[in-house]
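Just below is one structure, and these are the notes that go with it.
In this view, the complex is presented without one of its protein chains, the others remaining in place.
Note that the chains are named A, B and C in the order they appear, and that numbering of residues resets to 1 at the start of each chain.
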Amino acid sequence: MIRVAIVGATGYTAAESLNILLHHPQARITYLTALPEECGPIEEVFPQLRGRIDLPVEPLDLDKARELADVVFCCLPHTVSMDYVPQLLDAGLRVIDFSADYRLASPTDYQQWYNHEHRDPGNLSRAVYGLCELFTAKIPGTDLLANPGCYPTGAVLGIAPLLSAGLADPDDVIVNAATGISGAGRKASLLHHFPERNETFEAYAVGTHRHQIEIQRVLEQLAGRSVNVLFVPHLVPMERGILSTIYLRPAADVTEPRALDALVSIYETAPFVRVGNALPSTRYVARTNLCDITVRLVGGRLIVITAIDNLIKGASGQAVQNMNLMFGLKQTMGLL
Amino acid sequence: MIRVAIVGATGYTAAESLNILLHHPQARITYLTALPEECGPIEEVFPQLRGRIDLPVEPLDLDKARELADVVFCCLPHTVSMDYVPQLLDAGLRVIDFSADYRLASPTDYQQWYNHEHRDPGNLSRAVYGLCELFTAKIPGTDLLANPGCYPTGAVLGIAPLLSAGLADPDDVIVNAATGISGAGRKASLLHHFPERNETFEAYAVGTHRHQIEIQRVLEQLAGRSVNVLFVPHLVPMERGILSTIYLRPAADVTEPRALDALVSIYETAPFVRVGNALPSTRYVARTNLCDITVRLVGGRLIVITAIDNLIKGASGQAVQNMNLMFGLKQTMGLL
Amino acid sequence: MIRVAIVGATGYTAAESLNILLHHPQARITYLTALPEECGPIEEVFPQLRGRIDLPVEPLDLDKARELADVVFCCLPHTVSMDYVPQLLDAGLRVIDFSADYRLASPTDYQQWYNHEHRDPGNLSRAVYGLCELFTAKIPGTDLLANPGCYPTGAVLGIAPLLSAGLADPDDVIVNAATGISGAGRKASLLHHFPERNETFEAYAVGTHRHQIEIQRVLEQLAGRSVNVLFVPHLVPMERGILSTIYLRPAADVTEPRALDALVSIYETAPFVRVGNALPSTRYVARTNLCDITVRLVGGRLIVITAIDNLIKGASGQAVQNMNLMFGLKQTMGLL
Partner (left out) sequence: MIRVAIVGATGYTAAESLNILLHHPQARITYLTALPEECGPIEEVFPQLRGRIDLPVEPLDLDKARELADVVFCCLPHTVSMDYVPQLLDAGLRVIDFSADYRLASPTDYQQWYNHEHRDPGNLSRAVYGLCELFTAKIPGTDLLANPGCYPTGAVLGIAPLLSAGLADPDDVIVNAATGISGAGRKASLLHHFPERNETFEAYAVGTHRHQIEIQRVLEQLAGRSVNVLFVPHLVPMERGILSTIYLRPAADVTEPRALDALVSIYETAPFVRVGNALPSTRYVARTNLCDITVRLVGGRLIVITAIDNLIKGASGQAVQNMNLMFGLKQTMGLL
């Protein structure tokens, strides 16, 4: 039985992690922490959990964490996480970090895109990027797992196989994506106040969203060469889900069936990726760890479309999938 | 041309007032004020108004208000409004107050339900309650108009005619109402954060909502006797609209046609009230100053159902209707 | 391992049943049927199930059903179900019927409220009403289980304990309820076309909804006397959930704590009912088999509020709970 602590237990990814882990046959939630002002009974934070788990949310105590847990789901925001992760590692805990702090290998990239100096560069090389389907081999051995961003998960799963197969031009990648509002986190703001956010659709952070560099760097690592990515995210008035509509320039002799085959063959043994002809919809992957993918060749473009649940495959579900791999369990355990 | 100032110009009722007044043939918006930290170009507050009005939002200056305006739409919150209204009146301005501060005749009721001592009791008797259809005669002469609450508007328009006609028991009035989320105002909170508020339905403030005493007192004033009201509001995941489902105990020999007639005859000349057999829906009154009403007699109960737009007939539209009446214009001007 | 057939496998309750049963450790879905024109791969009916189950939807063949299944989830509409249930029973299958055809003990009630003569009155006495928490003892032995309606589940769970304890007047019960739109089923209509149904709230079938007689008869059976129920349903622009706001007239000396105690003590051992002080919200029971309940005493009324997921506790979840009880399993199996 894996004992799991959740550090930063009051956000949406913590809530989803709790919900999944409560159904996991080989995991037990043993410790929940948050900032002092957010502590209290978990059912006051998440009323849906009333009667389903009987743990308080407490301020983090490293000794207690070490004693109670084997692995920590670190659900802290970026720039905060890198202050806690080294301590958790020093305490002998394995860490699955939900923030962006260990996703970029280069402190320079981090500095440039997150406007903060990286305060734990030493652990960057130790971190494994946990996009399970594409970095499978590295995950079991790590004790510092950087859980991928939601947008990068949906984008990279769709693009990487086509770049790897040489079917598309790495210099011309456009990712047009749209997310449900839970992607913005659980902190209230006028921007996401219901009467403002409902019944509207808009782009934001055009070409400046921090996930752009994450998508680019991961693709570069997989392709072994430079990749040029333009990323434009949008907000959809719904709770969850990300649809990525990706525009690629096909190599000379690419056909639609060949592109589809490249995706099928890469994900043949991936239990959570469904490649097919149908156009994906966020509805059909909502509240699952699945990623639906299709590809079209029209108007001289390869259009790859992927759908995930931003909170599950894009966060907590993938974290559990990573935990399963790290602890030698079947990767689908608790997730199908 | 009526010159209108809006004090407290950054909330939803101000936005709706602006939108209506921009189409009003006999009114001109001349002055917009807010707290210093909220001031700036109106198009930064409400981007939908870009290019449609060219006024800054400024801190309130009484001299300027006096000079620029004939009437003030006072869109301040309760307990704040009563500090400004006396000054505006002293400056010779006519005031339409959107807050609850002048709706209850008794300072004791105010103290009990709003948990604040009333700081301007002297003006309470001067204030006219602006439920246009039922207090029509008093409105033209007033310079202090208390614009009714959104729930009271929908509830009282449905109940009062039946109590007045002696068709229902004043001691047993249940108002089960549901509102769109703009009713909660424009201040962000976790409660109305999109991912929390979307896709859910719930009751709140059961029997303790401040509009309960307003409904009760207005009905008592109209009926000339005590009335017992139980009010239970609910939140609907939509932007606007209030549906009131009202349960009354019928007098001995009431029939459904007789109840419907009582409503029809009271509202025969009311341009904004549509009495009919069809069940009202908030959709059909959204973005209008209309109130749809029907009544059923089933299971030994009179069930009155009314629908309004909480921001229009329940706030800004009714304010303009009141302005029209106060200034001797046709009450429908700018509203149909 | 219980082998489950689903007859009428193309509606929302079938989809939910499939989703639950796929996670049930002691059940296996073995046979799916529908009308000939709706047959085909299940993933074409419900794309979310792609890769998760590999069964076709076929026209019903009784011999095949008998051979492949132990129990049938009969998800046919009312008036259709009563033509199939006798045949399924004759084939030796146990039946959990989702329609209203076996919920009312009296064929006269059925004729009056459903406008159809009952064509299988002989089996009415054999049928057990499967409101698990209140008819627990009768369920294990039956082979014809009438799965309760969604509204009756939410209403009766809240009302029955207070009537049984003599705390409220059975002659004056008002159930004001609101449902998500999946309650209307999966057949497209202008009424529930997205642009018509979104952003609106309305009452329907005021005092004439068929669930009114179901609520009344079940309460009468539990209370051992006549009960007078007025039922007014509403439509909420959301996918799922029912909130019931119930108005009762309290007996002379009732206090709020005493009313709450009556609920607590009845549901002390019920794993899916959460009685508490907090006001229920459909959000916190969505996609679970839970029912949240609270009670208030205000304005001379007992107000009971209950929340369920109409598709889970109000349909498919309760069906699985019933199946568990019928087959001697823990009632929570596959549901928590």
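Keep in mind that, in the parts below, a residue touches a chain if its C-beta (ideal position, glycine included) is under 8 Å from a C-beta of that chain, and two chains touch if they have at least 3 such contacts.
Keep in mind that this is a model prediction, so the values were computed, not measured.
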Query raised in the report: For the full complex, which residue in A:Gln26, A:Gln87, A:Gln112 or A:Asn228 touches the chain that was left out?
Result: A:Asn228
Query raised in the report: Touching the left-out chain: which of C:His23, C:His116, C:Lys138 or C:His193?
Result: C:His193
Report summary line: Absent-chain interface residues of chain A come out as 174, 176, 178, 180, 196, 198-204, 206-208, 228-230, 232, 234, 236-241, 243, 245, 247, 279-283, 286, 296, 298-301, 303, 305, 307
Report task. Spell out, residue by residue, where the missing chain touches chain B. Result -> 23, 47-48, 50-52, 199, 274, 276, 278, 281, 283-288, 336
Requested in this report: Extract the touching residues of chain C with respect to the undisplayed chain.
Outcome: 12, 180-182, 184, 186-190, 192-199, 237-240
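Quick note on the criterion: only the chains that are shown with their structure count from here on.
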Query raised in the report: Compared with chain A, which chain's mean CA position is the farthest off?
Result: B
Query raised in the report: For chain A and chain B, what's the span in angstrom between their mean Cα positions?
Result: 46
Report task. Would you kindly tell me how far, in whole Å, the mean C-alpha position of chain C lies from that of chain A? Result -> 37
Report summary line: chain A residues touching 2+ other chains are 199
